[in-house]
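Here the complex is missing one protein chain, while the rest keep their positions.
In order of appearance the chains are A, B and C, and numbering begins at 1 in each one.
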Amino acid sequence: MYGHVEIRTLFFASYKELLGTGELQVDLPEGATVSDLVSALRSRGGAFTALPTEPAVAVNLTYTDPTSLLSDGDEVALIPPVAGG
Amino acid sequence: MYGHVEIRTLFFASYKELLGTGELQVDLPEGATVSDLVSALRSRGGAFTALPTEPAVAVNLTYTDPTSLLSDGDEVALIPPVAGG
Amino acid sequence: MTFTAIVREPIDPAHVLTLIGADQDGASLLFLGVVRDHNDGRSVGGVRYDTYEEMAAEVLSEIVGEAARSAGTDRIAAVHRIGELEVGEVSVAIAVSSPHRAEAYDASRYIIEEIKKRLPVWKKERYSDGAEEWVEGRPPTAPNTVPAPPAGAPQADAPQADGP
Partner (left out) sequence: MTFTAIVREPIDPAHVLTLIGADQDGASLLFLGVVRDHNDGRSVGGVRYDTYEEMAAEVLSEIVGEAARSAGTDRIAAVHRIGELEVGEVSVAIAVSSPHRAEAYDASRYIIEEIKKRLPVWKKERYSDGAEEWVEGRPPTAPNTVPAPPAGAPQADAPQADGP
């Protein structure tokens, strides 16, 4: 696995419906950021291109900056605009 | 009764304890105001002199100005500082 | 329909909540005033509330009417208890529901603040050393100095239906 990070990527609500799945494992080069993950997803084409270029993202349950580095085994969730309450 | 008004005067809480009574009938000359009633009460001497010179007053269930004229049969309450809630 | 009452029996908060709420309402707010075990540094064992009951009923109804018109909701219930209360017992319950939460918070707060300014109710505290004292209240607000209820919200048709 040297040189790569494996990211558990989660989709919710409208994103989940858009993509037809709630979870993907994504392989990225070591040093990849949140932003790189989003680019990698969008470059898959099809429905993935409808994802925002800068969605809100949580890494391991915490809202995180697009520039944050990812580590192997991170759980990354793309968070659509929230509507609780 | 011509020339006089008879006022049912009510006392509550600390005023009632002060005076040892919750109610007095007070006879006043026609044309008497709320302020005149208070003066008449205080001039009775004893505990009555401990009443404020300008207590809050309600006439017939409504907070009323000291200058308000009284009518025969009015119910006038002297209202200590309130502490509900 | 608004509901107001001065009561001697214990107040059941869950029951007060049932007096409000409508299908168009997205927010309900229940305020409870509770007898606490201390005041001004003294240990309180219980309190007695006295009232000028006929007037308190009128004033409470007026206050709720003002809040209803200002907040644009008539789903408001306000109940004040009088008599002997122990620590932990509810002295006042105010329930408001409205389509959006801002109006419910505003109306609830308005009602409790006005109760403390104008409702002819008096409180005697019983301290743990056996002494009793009337709580120093505030001079009630005379009608010509009663501030207008918070403006801005739509005016509501708020019929009064005061309870027993």
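Criterion: a residue touches a chain if its C-beta (ideal position, glycine included) is under 8 Å from a C-beta of that chain, and two chains touch if they have at least 3 such contacts.
Since we're looking at a predicted model, the values are computed, not measured.
Novice: In the intact complex, which of the presented chains make contact with the chain not displayed?
Specialist: A, C
Novice: Among C:8, C:38 or C:138, exactly one should touch the missing chain; which is it?
Specialist: Of all options in C:8, C:38 or C:138, contact with the hidden chain holds for C:38.
Novice: For review purposes, identify every residue of chain C that touches the missing chain, sorted by number.
Specialist: Touch set of chain C with respect to the missing chain: 13-14, 17, 21, 23-38, 87-88, 97, 99-102, 104-105, 108-109, 112.
Novice: Which chain A residues would touch the chain omitted from the figure, given the whole complex?
Specialist: Contact residues on chain A toward the absent chain are 10, 12-14, 16-17, 56, 58, 61-65, 77, 79-85.
The rule is simple: only the chains that are shown with their structure count from here on.
Novice: Ranked by contacting C-beta pairs, which pair of chains comes out on top?
Specialist: If you count contacting C-beta pairs, the leading pair is B-C.
Novice: Mind checking the centre-to-centre distance between chain A and chain B? Centres are C-alpha means, answer in whole Å.
Specialist: Using C-alpha averages as centres, the distance is 76 Å.
Novice: List, in ascending order, every residue of chain B touching at least 2 other chains.
Specialist: If we look for residues of chain B contacting two or more partner chains, we find none.
Novice: Can you pull out the residues of chain C that are in contact with at least two other chains?
Specialist: Where chain C is concerned, no single residue meets two or more other chains.
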